[in-house]
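One structure, as structure tokens, below. Some questions next.
All protein chains but one are shown in place.
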Amino acid sequence: MSPRAKALGSDEITGRLSEVPQWSVLDNRLHREIRFGDFSEAFAFMTRVALEAEKLDHHPDWSNSWNLVVIDITSHDAGGITGTCFSLASAIDGFVDR
Amino acid sequence: MSPRAKALGSDEITGRLSEVPQWSVLDNRLHREIRFGDFSEAFAFMTRVALEAEKLDHHPDWSNSWNLVVIDITSHDAGGITGTCFSLASAIDGFVDR
Amino acid sequence: MSPRAKALGSDEITGRLSEVPQWSVLDNRLHREIRFGDFSEAFAFMTRVALEAEKLDHHPDWSNSWNLVVIDITSHDAGGITGTCFSLASAIDGFVDR
Partner (left out) sequence: MSPRAKALGSDEITGRLSEVPQWSVLDNRLHREIRFGDFSEAFAFMTRVALEAEKLDHHPDWSNSWNLVVIDITSHDAGGITGTCFSLASAIDGFVDR
């Protein structure tokens, strides 16, 4: 386990949520739901997330139903939210909020 | 709503499940869970499912967590499982069980 | 071969090019080159094109080099540019020019 895989404390998580205001904390995970125009747009977004997740070696727990994508990010290794979780959340925001 | 979008009765569903023995009925949906070697393999599979779903204009409710893909298929329009649900399930089997 | 698979004459092609002004005719194909911000953006675009191509059952000849995607569309069956080629080109424009 790399040093970055340490779960953050709740104060630190609260502080860093301001960096990714579209995300909330749900069941000890970073959570965001995004609705797109249609399935094609949703799945193209998922492809970008997949590329980023593979690069970071940190993969979301996510679901899709047509134009809706629901994303939860946590570190199963660290047992909570880590700095890398915030990195992935921030990258995801870059794909959708520009 | 096209004619094919009519929900099947439970006898018909039970009968057709023999065509797709890897699937069960869960909450009025066709359900299957598939575990792959890693995320890359799982997401490549999801891409094939996406292509098929778009072609059939019938999209699954599905989730992914690293190498695990969980798929539920129903027709929201018809309010149940239709013939197209079985077509999608059968096509998915072709991607994974060969 | 479906009726729509008939190659268009040069007058008709010239006329319909005004519908897709980003495309030119090169070697009897509809041709467009598109540069994106990076590979991730380019490949997400390609995923949308793949979904559309599979739905239309009409696939481009295309290449990618990091952020560059080069697309050629023709009908190998019809031996030239068909109405479906223009449909695919127009759908592609919808993914990139909005």
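Labels A, B and C are assigned to the chains in the order they are written; within every chain, residues are numbered from 1.
Please note the rule applied: contacts are C-beta pairs under 8 Å (C-beta built on N, C-alpha and C of every residue); 3 or more make two chains touch, one makes a residue touch a chain.
Since the structure is predicted, the reported quantities are computational estimates derived from the model, not experimental observations.
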From B:Thr47, B:Ser63 or B:Thr82, residue that would touch the chain that is not displayed: B:Thr47
Residues from chain B at the interface with the omitted partner, ascending: 39-41, 43-45, 47-48, 51-52, 95
Missing-partner contacts on chain C, residue numbers: 39-40, 43, 46-47, 50, 53-54, 59, 61-66
Chain not shown, touching residues in chain A: 47, 50-52, 54-55, 57
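Here is the rule we use: only the chains that are shown with their structure count from here on.
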Copies chain B and chain C touch via same or different residues, half shared test: same
Centroid spacing, where centroids are CA-atom means, of chain A and chain B in whole angstrom: 26
Overlap residues in chain B, where contacts from two or more other chains coincide: 47, 50, 54
